[in-house]
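Encoded as structure tokens, here's the structure I'll be asking about.
Excluded from the complex is one protein chain; the other protein chains are retained at their positions.
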Amino acid sequence: MPLLEVQKLSVAFPKPGGYEEVLREVSFCLEAGETLALIGESGGGKSVLIEALLRLLPRESRVSGRAFFQFQGRDLLAMPLREHRSLLGQKIAWIPQAATEALHPLLPVGFQLAEPLLVRGIPRREAYARLVGLFRALDLPEEALHRYPHQLSGGMRQRALVAGALATGATLVLADEPTKGVDVLRKDQTIALFQKSRVLNPGMGLLLVTHDLPFAQALAQKVVVLYAGKVVEEGKAQTFFQGPLHPYAQALLEALPERGFKPLPLGLGREGRGGCPFFPFCPEGSMPCEEGDPPLFQTPKGRVRCWRYGDTGP
Amino acid sequence: MRRVLALLGHSLALALLALALNFFLLRLAPASPFAALERDDLGTVFTAEQRARLEAHYGLDRPLWAQFLAYFGRLFQGRLGESFYFNQPVTQVIVPYLANTAILVGLGFFPALLVGLLLALLSVAFHRTPLEGGLFTTMILLKSLPPYFTAMALLLLLAVLWPLFPTTATSLPGMGFGENLRRLFLPALAYALWEVGTIYLVARGALFSVLGSPFVAYARAKGVPESWVYLRHVLRAALPPLLARITLLLAGSLGGVFFVERVFAYPGLSTLALAAVGRFDYPLLEGVFLVSLGAVLFLNLLADLLLAFLDPRTREAA
Partner (left out) sequence: MKIAILALLAPSLGLLALSFFLPYPRASFPAYLPPGPGHPLGTDDAGYDVLSLLAYGARTTLGVGFLAGSLATFLGAGIGGSAGLWSRLEAPLMRLTDLFFAFPRLPLLILMSLYLRPDPLNAVLVLALFGWPDTARTLRPLVAGLRQAGYVRVARSLGAGGVYLLTQHVLPQAWPLVATQWILEVRFALMAGAGLAFLGLTDPTQPDWGVMLFQAFNRTETFLGPYWIWTVLPPALALASLVLGLSLAVLGRPRQLDPRLGG
């Protein structure tokens, strides 16, 4: 069974006059030992997905769907909160996006990173030893462990969080923009570290939320593209990066400096107008796109939510 | 370090200003300071000899700047002048009463602080339950009542209607320790009840504002047990501004203590201040005022220092 199987996950937040749907029936599978890159623009709901799996969303939000975790094969979203909490920091680790705010300003960095280990009863010495090793691999000085967050640079904080997550030895690592603010050299080190971790922890599954496409390409085996809260493409990383299927994904790749540096169309799709949300920006749009939101079509290269592939059959 | 010096300097400036104010007030009072002393309705008249003595004491026969210097000179030697009524150096008169007030404040404030913090933590942990709502309302009510009212209510309930405690808190020589504690109980309780409401509200507000921070979510996501999340993360983050604010609260509650003392006839600074006012004992009153101001300034300084100490971020800022 896959390490993580997400089925029709939907999340909505209350807003004046109703609810705003941020994620709509998102489904995908992450196998053990695999890295899945979740790609999309900021605000597209990627972080929300991770927060939903961690059950950190505000009480007022509406969450539906299932997320089956290999450990005991249970649904993460349905299990009692106490059980879920016991998985966090042990079997599931999180690398949050905004490193600056995720760290407690008044506690030393090392302590915070070691905390998930310390609360499990792992002795201090061992916890810190693990961290020191990871720090070295990420080019972080050992004394950073004893410093306070404001004494480290943004990139250092981000890397520290990566080290912290890997130190737990979790089987499922949820990484939210782990390369934010990190320079190219250190990015390579991060890539190397993740790959090494896979070797040391063979069953580790990495759910990588990012819009850093080269980084994703280096690590991922599978790619899922989110647009306007829905999965619009899913496939093997290798084929994806050679030639994505969905026009949005194509635009994303073309925006990269190496591939043409073409500017992305602004904004997210129209709400409530019916039809494909990407239609206003799509260079290939045609009539069916205006009328109906396409379902996910299966193609030899993966699944796509685009009418252009409609004739290959759902 | 530079910051500490800046804070000290600020306090010092304030202190000097207050002292100067004190000095000039006396001399700015109606024509001669002694005219104020010789109020017809009280029938006090000074003989020539007394007047001469007073003038010499205040050095009023010398030019103003000389007086000012002399005044400060005396102050730095720790001499606050001599009380008219008691005929003793002011410092000697003040000390026992000051000690009493300090005891009362200590006995009342620290329990109030602990209880207030604890209740605030519980409030945050049990948010949205009817119990919490009730607690919140009760605290607001407690804090809204003037301190003398709470004191009077306690007096009535626990000393008059149901005579568990003495109605006055004056100490008689020969009272044992237990007896002394008994007489302190009601005033301390009155003071504590008044303060706990404000402490609770301030702490609750601070904790709630911290609760929404990202690092709390991160702590939970690391699998940290809920109790630790509150104690080690939420409380720790809220503590620096909270303690600073509470120290300032303490400084501001001086007035409230005065009232509690009055209701229970407790021999603290208020007794002295009022006696001084009634007898126009200027040096004594000046002394009491200076001591009060000193306490307040000290607490203000302490608040700023606490903040710097507890929050490593402020240490770096110039």
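Observations on the structure shown:
As written, the chains take the letters A and B, and residue 1 is the first residue of each chain.
We adopt the following convention: contacts are C-beta pairs under 8 Å (C-beta built on N, C-alpha and C of every residue); 3 or more make two chains touch, one makes a residue touch a chain.
No experiment lies behind these values; they were computed from the predicted model shown.
Counting contacts over the entire complex, the absent chain touches B. Of the candidate positions B:F72, B:F149 or B:W228, contact with the hidden chain is made by B:F149. Checked against the full complex, the one of B:L121, B:L154, B:L186 or B:A238 touching the unshown chain is B:A238. From the set B:A20, B:L69, B:I140 or B:L181, the residue in touch with the chain omitted from the display is B:I140, counting the whole complex.
Contact between chain B and the unshown chain involves residues 14, 17-18, 25, 29, 36, 140-141, 143-146, 148-149, 152, 155-156, 159-160, 167, 205-206, 209-210, 237-238, 241-242, 244-245, 248, 251-252, 254-256, 258-259, 262-263, 270, 273-274, 277-278, 280, 282, 285, 288-289, 292-293, 296-297, 300.
In this section, only the chains that are shown with their structure count from here on.
Across the interface of their complex, chain A is touched by residues 213-215, 217-226, 228, 232-233, 236-237, 240, 310-313, 316 of chain B. Contact residues on chain A toward chain B in their complex (touch as defined above): 51, 54, 56, 85-90, 94, 96, 98, 101-107, 115-116, 119-120, 148, 150-151.
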